[in-house]
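Only a single protein chain was left out; the remaining protein chains are all shown in position.
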Amino acid sequence: MDAIFIFEQLLNGLGYGLMLFLLAAGLTLVFGIMDTMNLAHGSLYMAGAYIAAKVHESSGSFLGAVLVAIVATILIAALIEWLVVRRLYSRDHLAQVLATFGVILIADDLVKAIWGPSPIMAPTPAALTGPVQLLAELPYPAYRLVLLGVGLAVALGLYLLVNHTRMGMLVRAGASNRSMAEFMGVRVGRVFSFVFALGAALAALAGALMGPIGAVQIGMGEAILIPALVVIVIGGIGSVRGAFVAALLVGLVDTAGRAFLPPMLRAVLPPSLAADLGPALAGIAMYVLMAAVLTLKPAGLFPARA
Amino acid sequence: MSSVATLPLPAGAGARPRSAASLLPWVVLAVLAAFPLIAPAFGLEYYIGFVRRLLIVMIAATSLNFILGYGGMVALGHAGFVGVGAYTVVAMVEAGVGSAWAAWGMAIVISAVFAAAIGAVSLRARGVYFLMITLAFAQMLYYLAVSLRTYGGDDGYGIYTPLSLGGLDGLHADIFYWVVLALAALVFAFSSRVAVSRFGHALMGIRDNETRMAAMGYPVYRIKLVAFTGAGAVAGLAGALLASHNNFVSPSLMHWTESATLLVMVAIGGMGKRWGGPLGVAIWLTLAEVLKLYTEYWHWPIGLMLILVVFFAPKGVATLFERKEKTQ
Amino acid sequence: MSATSLFEAKGLVKRFGGLLATDHVDITVEPGEIHALIGPNGAGKSTLVNLISGLLPLDEGSLSLDGVELAALAPHQRVRAGLSRCFQVTSVFKSDTVLDNLLLAAQAHAGSSFRFLSRRAAEDVLMETALRLAETVGLADVLGRIAGTLPHGAQRKLDVALALAARPRLLLLDEPMAGMGPEDSLQMVALIEQLRAQTAILLIEHDMDAVFQLADRISVLVYGRVLTSGDASHIKGHPEVQAVYLGTEAHA
């Protein structure tokens, strides 16, 4: 296990973490500001992936496909917000979980009816199919580098938006104390609409970007929803900074668990036991991390609400 | 003080005369008990097994309703305890135990131990954090079961010699049905009773105002932990019965969607209502069974129903019956 | 202060991040005494009540009631040791009846709550306690009402009754007059006066008339520190108190 290998795995962990961050950022914003648990975020992610894949295939332009996916997903989100989520703002989390779980069930059947039950093709943009030689010994997938870049750019953009703009100030005010913000004359309704659209755009971006390296299929939203929820809970619900740190933490722990745990166990345990235990432990590393964090800090690493 | 008593002191609630509503459980029990005897005459033998499964899931839902409805603990890992119960039966079978009572008893004990340990950690968190940490533990159990080669892992584990009910074996072909019915009735009666006991009142107090309860001297954490452990034990019983019902156990029992489904069933039925669990299970499973007969697109009507329930019957279907009870 | 104080808090410290919310506070309460704690908004009065009742963990300091060390005890254990409290924001069980509220309070101090099979409704002892509490605070007429529908003053009385069920030796009252009209305030003052016979009281209050009327001793809290302690005339005459506190509020 040489230095380059370890470096590469760190990069992989970072990459996976940033992928999770793209999805978790929208989720945590919506949750933090609107106090609304929107499980349908996973469905928006799926919508983004499907639309981007289909547009990319027919138009040949990946960038165009991503943009179309974002716009279309915002429209879908607006519809969902108008029909369902809007009525849930004043309800408890359980009601929100139940109703948006209902949205997931409907969305999955709808996608099946439109695009069929089989996974669909989501090609990698032609210019990014191969690897880039990062170091002499380290080729790295070009597309993953783009993902890393987009993830960091989104993180930076959100940081600037939340901390250095008027909208961000309103958003933070809404997140830390809704009634106080309303009292001070913040038009919370408009902030909500903005945040919901932003969340949908981030979900669509995540879905569109994941398509070329993953299966675009029904249920893809639920599969990644759980790690994304783990991320926002570890980070402290509502905290974008927390989501960023937690996403990188989960990405690194998950990747390190898979890359280093099995060989380490093989070194210290009998081979048959190590072969059974290693992958099993690597598989639950993320959950162990969350349980450990919540045991020490029951409201996550960066609690957004006092 | 301007307000004058609008109501006299309610006479001890126990002195209430027996109404039609209080007879309802007995009527339901009688109908269910007679069902296997009547069903063959109408060619409904298949539904004996269906109702048996319904009753088992009702046990699990009732246990969840106890912590969710009465205790305000929104747990998304309850299927984990169902799985622990089922896998305890598998482990007992693997170890050569043939008695259902021994296996089920052990399932209750082991799932209580798991629930106590998981609850001890999880109950320090609140709200969504509690929900997620219970989910995390259930996922750990799920992945553990998937990779446990001895008990079949993802392939599941078939129980080829059904467990023995001791002296009850051979009394009737459907004896297992009545055993399940008796246990379900017992769980229902027990949870209804606990709800009006000191413990139940304390638990509901914690649900409504945890800080106040602590300030009044209640050992809040211990009460919640006992409730969580008890609910886990009963869920374990449901898992053990499910293992005997299917004679097959697989990790899919513990998948997080199963926990979510239990939660949904209780919410549809009515949280904190004693009929909430049974009603929710009956509605959900019957609907799924019927819809699947007619279409491959059977998820969306359920999703739609879920949304409608949240909007129009936010306290569950059981409240519709409650209103009727009052007007009668 | 004498070594035989009923309640003794020494060197209480609480930090929120860099902010010193409670700065080495010492407070004693003698048996049968009403000790009032006053101070401007943000002086750290509520933090202090939460530290004493255990809802917030202490960073430093010790607490004892009748020689029993409280600092290591959980909130509910402090109640058992004889320390009971009310809340600034009324904290009752709003969707239950007044009677159910009182029964729940009575149950906490009459045997174990880990009883699963017997109906609570059948326990006459609890009913007696509940009725007695209702009499004490003057809610006997509205036992069947849903607590959340009661007028504000009645809800505050209920809050006090819930705390009284513990038969405390020290009662913490966190702004019992908050948000009350003059008539309700008078009733509350009478109630507190009447409680003096049963328990010592640490009273946090903004209503200066009530404080001067009730308190045997008054401590002034400013920026998390005790500025001074003494009887009503001492406080009224204290120049610093006038400057930081009375000056801004009493004459506003």
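As written, the chains take the letters A, B and C, and residue 1 is the first residue of each chain.
Definition applied: contacts are C-beta pairs under 8 Å (C-beta built on N, C-alpha and C of every residue); 3 or more make two chains touch, one makes a residue touch a chain.
In this text, contacts and distances are computed from a predicted model.
Looking at the choices "NAD(P)H-flavin reductase", "Na+/H+ antiporter subunit C", "ABC transporter substrate-binding protein" or "NADH-quinone oxidoreductase subunit N", the name in the UniProt record of the chain not drawn here is "ABC transporter substrate-binding protein". Looking at the complete complex, one finds that the omitted chain is in touch with A, B. The chain not shown here is touched by just one of A:Ser43, A:Thr73 or A:Gln217, and that residue is A:Gln217. Considering the whole complex, the residue from B:Ser192, B:Thr211 or B:Asn246 that touches the absent chain is B:Asn246. When the full complex is taken into account, the listed residue touching the unshown chain is A:Pro123, out of A:Pro123, A:Gly149 or A:Gly189. With the whole complex as reference, residues 5, 8-9, 12-13, 15-16, 19, 108, 112, 116-124, 129-131, 139-144, 212-220, 223-224, 254-255, 258-259, 262, 275, 278-280, 282-283 of subunit A touch the missing chain. Within the complete assembly, residues 45-47, 49-50, 53, 143, 146-147, 149, 152-156, 158, 160, 242, 246-248, 250, 252-253, 292-293, 296, 298-299 of subunit B touch the chain that is not shown.
Basically, only the chains that are shown with their structure count from here on.
Listed by label, the chains touching subunit A and subunit B alike form an empty list. With centres computed as the average of Cα coordinates, no chain lies farther from subunit B than C. The distance from the centre of subunit A to the centre of subunit B, with each centre set as the mean of the Cα atoms, comes to 33 Å.
Distance from the subunit A centre to the subunit C centre is 47 Å, each centre being the mean of its Cα atoms. Within the complex, the subunit B residues that touch subunit C are 1-10, 12-14, 193-194, 196-202, 205, 208-209, 211-221, 223, 226. For subunit A in complex with subunit B, the residues that touch the partner chain are 31, 37, 84, 87-88, 91, 93-95, 97-99, 101-106, 108-110, 112-113, 222, 226, 229-230, 233, 237, 276, 279-280, 283-284, 287-288, 290-291, 294-295, 298-300. Residues of subunit C that touch subunit B in their complex: 53-55, 74-76, 79-80, 84-85, 87, 91-97, 99-100, 103-105, 107-109, 111-123, 127, 138, 141-145, 150-151, 153-154, 162-163, 165-166, 187.
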